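The complex is shown incomplete by one protein chain, all other protein chains being positioned as in the whole.
Chain lettering (A, B and C) follows the sequence in which the chains are written, and residue indices restart at 1 in each chain.
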Amino acid sequence: MIKAGIIGAGGYAGVTLVSILLRHPQVELIWISSEPAHEGKKLSELYPFMRGICELKCKKAMEEKDVKAADIVFLGVPHGLAMDFVPDLRKAGKKVIDLSADYRFKDKEVYEKWYIKHKGAEYLKETVYGLPELYKDKIKKAELIGNPGCYPTAAILGAAPLVKEGLIDTSNIFVDAKTGVSGAGRGLNLVTHFPECNEGVAAYKVMTHRHSAEMDVELGSLAGKNIEVAFAPHLVPMNRGILASIYGILKKKIDQQKLIDIYKKFYKNEPFVRVIEGQGLPSTKEVYASNYCDIALRVSENKVVVLSAIDNLVKGAAGQAVQNMNLVYGLDEKLGLESVPVYP
Amino acid sequence: MIKAGIIGAGGYAGVTLVSILLRHPQVELIWISSEPAHEGKKLSELYPFMRGICELKCKKAMEEKDVKAADIVFLGVPHGLAMDFVPDLRKAGKKVIDLSADYRFKDKEVYEKWYIKHKGAEYLKETVYGLPELYKDKIKKAELIGNPGCYPTAAILGAAPLVKEGLIDTSNIFVDAKTGVSGAGRGLNLVTHFPECNEGVAAYKVMTHRHSAEMDVELGSLAGKNIEVAFAPHLVPMNRGILASIYGILKKKIDQQKLIDIYKKFYKNEPFVRVIEGQGLPSTKEVYASNYCDIALRVSENKVVVLSAIDNLVKGAAGQAVQNMNLVYGLDEKLGLESVPVYP
Amino acid sequence: MIKAGIIGAGGYAGVTLVSILLRHPQVELIWISSEPAHEGKKLSELYPFMRGICELKCKKAMEEKDVKAADIVFLGVPHGLAMDFVPDLRKAGKKVIDLSADYRFKDKEVYEKWYIKHKGAEYLKETVYGLPELYKDKIKKAELIGNPGCYPTAAILGAAPLVKEGLIDTSNIFVDAKTGVSGAGRGLNLVTHFPECNEGVAAYKVMTHRHSAEMDVELGSLAGKNIEVAFAPHLVPMNRGILASIYGILKKKIDQQKLIDIYKKFYKNEPFVRVIEGQGLPSTKEVYASNYCDIALRVSENKVVVLSAIDNLVKGAAGQAVQNMNLVYGLDEKLGLESVPVYP
Partner (left out) sequence: MIKAGIIGAGGYAGVTLVSILLRHPQVELIWISSEPAHEGKKLSELYPFMRGICELKCKKAMEEKDVKAADIVFLGVPHGLAMDFVPDLRKAGKKVIDLSADYRFKDKEVYEKWYIKHKGAEYLKETVYGLPELYKDKIKKAELIGNPGCYPTAAILGAAPLVKEGLIDTSNIFVDAKTGVSGAGRGLNLVTHFPECNEGVAAYKVMTHRHSAEMDVELGSLAGKNIEVAFAPHLVPMNRGILASIYGILKKKIDQQKLIDIYKKFYKNEPFVRVIEGQGLPSTKEVYASNYCDIALRVSENKVVVLSAIDNLVKGAAGQAVQNMNLVYGLDEKLGLESVPVYP
């Protein structure tokens, strides 16, 4: 049994991670911690749906004996905080999967351009970007993983084959993404106050959202050149899910079915990517509470639209973290992640 | 491995049952059927979220070799249709769990008063009402189970201890229930057309809904006398969940905590009933996509209010059916049903 | 033109009041104020939907020249604050409509039992409860009006004829109310954070909510005896609307149609109460953004259920306040309030 601890279990990604790990056949969740105000509280006090399921109490983070007892530590804290914990955890020899942005970039300058000063940059050289569909071999050998952001997961999986195969004009990629409100976290904010976001849809942080940095780096790396995606996130009145609608200009005409075949080939060994053939288009409902990423394509003349749907808290956060953990431990990638989407 | 078949897999309860059985460690789902128009179609054509998960095709119902191959058959068809299948399935020696109303009543007249003429009434004598918290011993020995309705599950579990212990005036019980829209099924109807039910709440079938018959019979049986509950169901703009708010008049004053203790004792061996102590009140969110029933109580002077929340498709239908199957086969009641509520 | 000012324009009821008064043919809205943090800000900064519609800035409350310039002042502040303003406004000879609870009760002790110590109790003797369907004549002559709470508006209008005509057992009245989330105001709270309340329904403050005091006093006054309603409010994932489902025990059997006739007669001069005949039942959607109260009734044996639906921000707050103002000034009660419900 893998002994796991979670720092930052009190957010939506954190509690989703608890839910998955509690039912994982090869994991024992041995401790959790959350923000200082939650210390000593049961997780089921913060989240009553956990009554009778998880009676763990939130501990102070990084107690020596806790760190010692764990084989692997998941970080569900906000960016900027993870870098406070990672160096010590790595020094203690622990495997780390960081759900924040702190270890998603090898390049400190990119991180610091979009986020803040990096205080634990010495570990950037060993970090691996935890998108298994692109970096499976590296992940298997990794000890420190930067788990991708929710938007980048949907957008990169959607665009990767087009970019990798050199099929589109990389200087003009537009990503219009729609997210459920849990993507904004559990912190209170007027924007996510029910009456303010229900019954409306709006864009926010158009071409200034930090997640575009991950898309730029990862797609740029696939293309072998600089890419700057135009990224516009939108808030949709639903709890969960991300749909990324990716718009591109084809370098030369290509038949829609041929492109679908390229995608199917690209993802043929990936158990969680479902490339849709035929009439269907992805809906976030169809991946609800699951680790799937559903992708479809449409081509018209020289234009291509890719639709890519995930559950932001599972494939976009906690599920992907567990998928990474499975790979790190040489387990079946799907272990603990086979839940069927909840529908309707 | 238990070999299971499903007749009526195309409805919301049916497809939820497929989801659960596919992941049940002791079950092999060997065939499914749905309405004639679906014959030959893959379930994933009817429900694209099943792509890559379930590639079973809908077969014609009751093919001889299918019946033969199954140990147990679940019926997810509408009431009135189940009675067409049950006699033949029972003659073939199959265990049957019927999710329709057809075998919920021992008394043919009660059924016929609220529903239609019963064509398979000779099997009513052997049927067991599949509410494990009340009839566990009978269910363990049953071969034919009438799986409870969604509203009655919430209402009966909420009211049972009060009624059984003779604490309330049984002539004045009011049940105000709120359901998510999936409770109305997948059939199209103006009432469940999104723009017609979103952003509104309304009562329907006030004191004329058929599910009150189950409440009357089961609570009456606990009380040892005739009960006629006043039942008012309401449609709430959400997908899943039922909250039953039960109003009663106490025969004599009782302390709230004492009443909670009575409930805790009543359900002390029931893994899916969570009696809430302290400040909390049940929310349907906290049992979302799980088999739990959360119950809380409030007492003020001579009045009592019980709140009882379930997921209508799991504890209110498919989950309870699997719980019954587990009991029938002597398995751990919780097998295949341990999914953590999906939150948020 | 009536010159009106609003103290507390920054809440949902306040901004709804601004919307109505801006379009009222006999009113000039001359100033608004909100909480100190908003001083100097345009209302359209707080509420961008007001861009180009209302360019008024929030002023400091109670500036002498503002008070002087106004004929009538509306108070949209929380309870406990209104009593700070009312005495001075009344001394200055201004008519006042207070949307808080501070002047809803003639009896200081009732107020203090449910709320806090009353600092402006000397004006309680002149205040009139602003429910026009019950107190039209008094309102016409009033100078200080306590505008009813949203829940009491729905519940009292629903129960009044039954109670007034002595038809039900007044010791056993249950009110199960369902509210949209705007009823909780614009202040941030985990309970009204979108992911926490969307896709769920839950009761809160069961039999302890302060609005039951208004129901008790007003229904008690109609009955000529003490009434204690059992009141259970529920939060529903929608923006607006209240549905009160009222459960009672009839003293003697009465025909449903006869009861409907009693209601129609009771409300025959009331332009905003629509008693529904026939099959229909009220939905909050059907009164959305309007000043209507829709009422229907169901009788079965000795039990009666009344359904009463309003828009919580219009008939439950700002619309009713304007209706009261119209009466105070001898105008047509409907002036400025004839907007058709927004549907769907």
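Following the convention adopted for this analysis, a residue touches a chain if its C-beta (ideal position, glycine included) is under 8 Å from a C-beta of that chain, and two chains touch if they have at least 3 such contacts.
No experiment lies behind these values; they were computed from the predicted model shown.
Asker: Of B:93, B:195 or B:224, which residue touches the hidden chain?
Answerer: B:195
Asker: Among C:6, C:32, C:96 or C:276, choose the residue that contacts the chain missing from this document, as touch is defined above.
Answerer: In the complete complex, the chain left out is touched by residue C:276.
Asker: Could you tell which one of C:51, C:68, C:91 or C:251 touches the chain left off the display?
Answerer: C:51
Asker: Even though one chain is hidden, which residues of subunit A still touch it in the full complex?
Answerer: For subunit A, the residues touching the absent chain are 172, 174, 176, 178, 180, 195-204, 206-208, 228, 230, 232, 234, 236-241, 243, 245, 247, 249, 281-286, 288, 298, 300-301, 303, 305, 307, 309, 344.
Asker: On subunit C, where is the contact patch with the chain that was removed from view?
Answerer: 12, 15, 19, 22-23, 47-53, 182, 199, 239-240, 274, 276, 280, 283, 285-289, 292, 294, 338-344
Asker: Just the residue numbers, please: which parts of subunit B touch the chain that's not shown?
Answerer: Residues 12, 180-182, 186, 188-190, 192-199, 237-239 of subunit B touch the chain that is not shown.
Everything below uses one rule, namely that only the chains that are shown with their structure count from here on.
Asker: Taking CA centroids for every chain, report which one is farthest away from subunit C.
Answerer: Computed centres place A farthest from subunit C.
Asker: Which subunit B residues reach two or more other chains?
Answerer: Residues 199, 239-240, 283, 285-286, 288, 344 of subunit B touch two or more partner chains.
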